[in-house]
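Here it is, the structure in full.
One protein chain omitted, others in place.
Chain IDs A and B follow the sequence of writing; residue 1 opens each chain.
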Amino acid sequence: MFIGQDITRVDALDKVLGTAAFAHDLRKDGMLFARVVRSSRPHAVIKRIDVSAARALDGVVKILSHEDIPGENLFGAIRKDQPFLAAGRVRCKGEAILVVVAATEEVAQRASDLVRIEYEDLENISDPFLSIQSPVLIHDGGNLLSHRKVIKGDAAKGFEASDLIVENTYSTTWIDHAYMETEAGLGYLDDRGRVVVASSTQNIHYKMKEISRLLAIAPEEIRVIQATTGGGFGGKLDVTVEGYLALAVWHTKRPVFMRYTREESLLVQTKRHPLYIVYKTGARKDGSLTAVEVNIVGDTGPYNSYGETVCLRAAVHATGPYEVPNVLVNSRVYYTNNPVAGAMRGFGVPQLALAHESQLDEIAEKIGMDPLDIRMKNALKRGSLTATSQVLNHSAGLLETLKAVEPFWRERRKEGPGSGFGLGCMYYGIGNTGISNPSSCYLTLTPEGRVEMHSGVCDIGQGSDTALLQILCDALGMEEMGIDLVRGDTDTSYDAGSTSASRQTYISGMAVCDAAQKLKKYLKEQGYYEGKSLKDIYRAAADSGIPIFDGHFDPPTTAPDPETSQGAPYATYGFATHMTEVDVDEVTGVCKAVRVHAAHDVGRAINVSNVRGQIYGGVAMGVGLALMEEFIPGKSESFDNYYLPTSMDMPEVEAIIVEDREPTGPFGAKGVGEPALIPQAAAIVNAIYDATGVRMRRLPCDIERLKLALEKNQEENKR
Amino acid sequence: MKTIDFTLNGKQTSVEVEDNETLLSTLRERLGVTSVKEGCGIGECGTCTVLVDNEPHYSCLTLASKANGRDIKTVEYLSSSGVLHPLQEAFIRSGAVQCGYCTPGMLLSAYSLLLKNADPDAQDIKEAISGNLCRCTGYIQIEEAIKNAAEICRCNSRD
Partner (left out) sequence: MLPKFAGVTAGTKDEALSWLSSLKNPKIIAGGTDLMVKMRAGKQYSHIIDVAGISELLGVTEADGRISIGSATTHARLSSDGFIVRNARSLALACGLVGSPQIRNMGTIGGNLANASPAADSIPPLLIHDAVLTLEARDARRKVPLEEVIVAPYVTSIDGKELITSIEIGPLRGYREGYRRVAKRATWAISRLGVAFAIREENDRFLDVKLAIGSCTPMPFRAKKVEDLLKGAPKNKATISEAIRMALEEIKLISGIRPSYAYKLPVLQGILAEVLRG
C-alpha cells in the first residue's frame, strides 16, 4: 500500500543535489537572448516607435513587433483579449511592445533601453468603481468584464426574518505570487523544424495551443516541455515567456533564452484581484444564518486572464462553508489600467473568507455565542444545500475539521495582554467552476518490465508526480513502485489540464485510475497476478504491439445557471478550519502569529508529508496576506519592500488531516493546494479582534494600519 | 578581465572574470554551477546563497573578485564524497523540498549552522535560515529536517 505513506518525492533527489534543471538553468549552444520592451504608460496610443539606435547595436539580431506575428496576436486563458505584442495601444504599465533578440542578454537589454517610443496618453482608468462610468472603453465590449450573480431563495425576506443584521465593507489589494523562480524559458527548433519551448509553467498543452495560434502552425508542429518549475501559485498559467520565445525562434531559426528579472516579474505578472466586498449577514438569535447579501467589485486590470473565473468563484463561495437559505450575491469585475489581475491561489476565495469569517464572528459576539459553536451550527454537511443549491451528498468534512480543532479552542487561554485566538473556516470547489476540465493520461509497458506512466501534469512543487505514482501503484496492486514516469512534455503525454484549482490529485488521479483499471484487466488476462513477470508479458506482446491504456476523467458538474448560478459547479469540495493564536504588541502594532491548528478535510491523504507541506505553505501565504504583503503599483519593485514571511514570521503549525472519503476521487482523495491558504488570513484577523477589540477589515493588517486602528479604538473607548 | 583563484567545493579553481561580474554570474555562467540560483539580484531572497569561508553570503551581491583566495562552497560540496550529506537526506525524508528553487541555498545556510553549532535549538535553526525565503513550504519541514540532520551528524561524529 503506497497511499497514505510518506513516499519520498521522486523529484527531491535532483533538487537537493542542485542538479534539477529549472527553466533558468536551460542552455543550448549558440543560443540568443530575448528581452521585452515594455510600456512605461498605463494607457496610451503608441504614436511612434524608433528602433534605429537599438538596431544599430552590435549583436542585435532581431527586433520583433506585432507585425511579425504570422498568426493571432491575441491570447488569453478564457477570453482572447490580450495582445502578445501591443498593436498601437497599450493598456497597462509594463505591457509588452517589442521583443529584442541579441547575442547576449546584456546587448538585448541595452538595445531595449535604446528603443524610443512616443505615446499619446489616454485616460488612465485606475478606479474600478469609476471604470464603468468612463467614456473611454478599454475594450470594445465595455469596461465591465463580468457580472455573476448567486440568487437562492429570497434575501429580502431572509433579512426580514432575521433578529440581527450585520453589514460591513472589506477590502484587499494586489498580491504577487512571488515564486522564488521568475518566469523563464528556452525555445529552439528541433531537427524536424518544429518549435520547441521549455519553460517554467503550470500547464503545457494550453501553451502549445496558444503558440499554435500565434504562429499559425499546427499544434503537431510545436512541442512544449515543462522545465523543473520553481513555484507557480497561479502566476504561470497564462502565457509568460512562451509566446515571445516561439516568435523569436520562428524568426531567427536559432535557440533563444529568456528570463524575467524580479523587477519585471513584479511589474508585469498577474496579481491577486483587489476585491471590495460589501457584506450583509442576517441571523437569528440562536445563531442560525437567515440571509447573506454580498456585493463584490473586483479590479481585473486591462485583460481578462482569469478575471471571469475569479468573478464567478468569489460569487459562488461568498457565503462561506455554511448553509444559508437566502443568498443574493452580485460579483462584478471591471477592466482598469491597473496591473493585470489573474489566477492566484484561491481565485478570490481567500478574500471572501476574510469577509464571511469576520461577519460570523461579529454575529456570534452580538448574540453571545461562541465562534466555534456558531460555525458548527451553520456548517455545511452531508445533505446540506450550498449557496448554489447543490446537495452535498458525500465528502463534506467541515464538522470533522471543526471538531478536530475544538479541544484546542475550548482550552484556549490568553497568555498576556496581546493574546488572541481566531477561527477561520472555508470550503473550496475542486476543479474548474461548472465547466468541463478533463484530464487524460496513458500507460504502457517497457521492455525492462516496468509500467510507464505518461503524464501531462505539471508538478510545480506540490508533489503531483509522486502522488500520481502512489495512486497508480495501488490501483494496479503493485508491491513495488516499478513505474517509470514520463512527464511534462506535450510529445509524450495527453492533456491533463492546468495545475490549478487544486485539481490534479483529484482529476488527474482519477484519470490515472481509469487507465490503471484497463491495464489491470489486461495484466490479469496476461497472468500478472498469477506470477508472470511484466518482462515476460512485454515479450509476449511485443510482436502484436504493446497496447496503450489511456485514462480519462472529467468531474461531473453542471454549468451554473447564467442568472442565478444555481447548479452543481464542482464535483467535490475541500473543507477546513484554522485556529490561529496571535500576540499583538499594542505599543508597536506588531502582530505575531504564534500557533496554528489547521484541520483539513482532504478526502484521502495520498502522501501525508506532502499534504502537511501544502498546509504549512498555505499558512505561510496566509500570514503574508494578512500581515505584510501589499503590491503597490509603482512602489513595489522588488523584495526589498514587497515582504514575504521569513522563517521568523511563521507560527508553529499543527496540521490535522481529516479524511472524509470522496467517492468520485482516487482512493477518496480531493485536493488541498488552495484550501491550505484560504482560511488563514481570516483566522488571523479574527484573532486580532480577540486580542485588541479592533476589527481590521482591510488587508494587509500591517504594523502601521494596526497601530493606527488601536489608537483610534483607544480614543473611542475614552469617550 | 582578471584571473581569480579560489577553492570551489574543495578544488583549486582559476577563472578569468570581468571587473563588474558577480560571483553568481561567474559560478552559473562561466563555471556551469547552476545549483546557485538567481531569484531577485539584490540580496533579498537568498536563492543565490553560497558559503564563503563557511559563512553564507549572497553571491548576487558579491563581486567575483572577492572570491580570490577564498574558500567557496556550493551545494555540490555536501555530496562531494559521493554520498548524500545527512542534511540532504533529511531534507528528502522530511518533505522539506517542494519546488526546490530555495533548496540549495537553504542547505548551505543549514550546513554553515551545523559547522558552528552541533546542537542547535529551534530558534537557532530559524535564525540560520532567516535569510533564505521559501514560498512553498512554510519552512516547518525544512526546520524539522535540519534538526534531524543535526542529530545524525552528532551521532556520526560520536562513532
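The rule is short, and it goes like this: a contact is a pair of C-beta atoms (placed from the backbone, for glycine too) under 8 Å apart; a residue touches a chain by one contact, two chains touch by 3 or more.
In this text, all values refer to a predicted model and were calculated from it rather than measured experimentally.
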Option touching the unshown chain, where A:Thr8, A:Ser65 or A:Gln109 are the choices: A:Gln109
Using the document's definition of touch, tell me which of B:Gly41, B:Pro86, B:Gly100 or B:Gly138 contacts the absent chain. B:Gly41
For a quick check of understanding: of A:Glu242, A:Asp649 or A:Glu674, which residue touches the chain that isn't displayed? A:Asp649
What residues on subunit B make contact with the chain left out of this view? 2, 18-22, 41-44, 46, 49, 52, 55-58, 60-63, 65-66, 68, 109, 127-128, 130-131
Footprint left on subunit A by the chain that the document does not show: 105-106, 109, 586-590, 592, 627-628, 640-641, 643, 645-646, 648-649, 702-704, 707-708, 711
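Everything that follows uses one rule, which is that only the chains that are shown with their structure count from here on.
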Centre-of-Cα separation between subunit B and subunit A, whole angstrom: 30
Subunit A contacts subunit B in the complex at 6, 8-9, 11-22, 24-25, 177-182, 228-231, 233, 261-262, 460-463, 609-610, 612-613, 615-621, 638-640, 644, 646-648, 650, 653
Show which residues of subunit B lie in contact with subunit A when the two form their complex. 34-42, 44-45, 47, 74-76, 79, 84, 88, 91-95, 97-104, 107, 126-127, 129-143
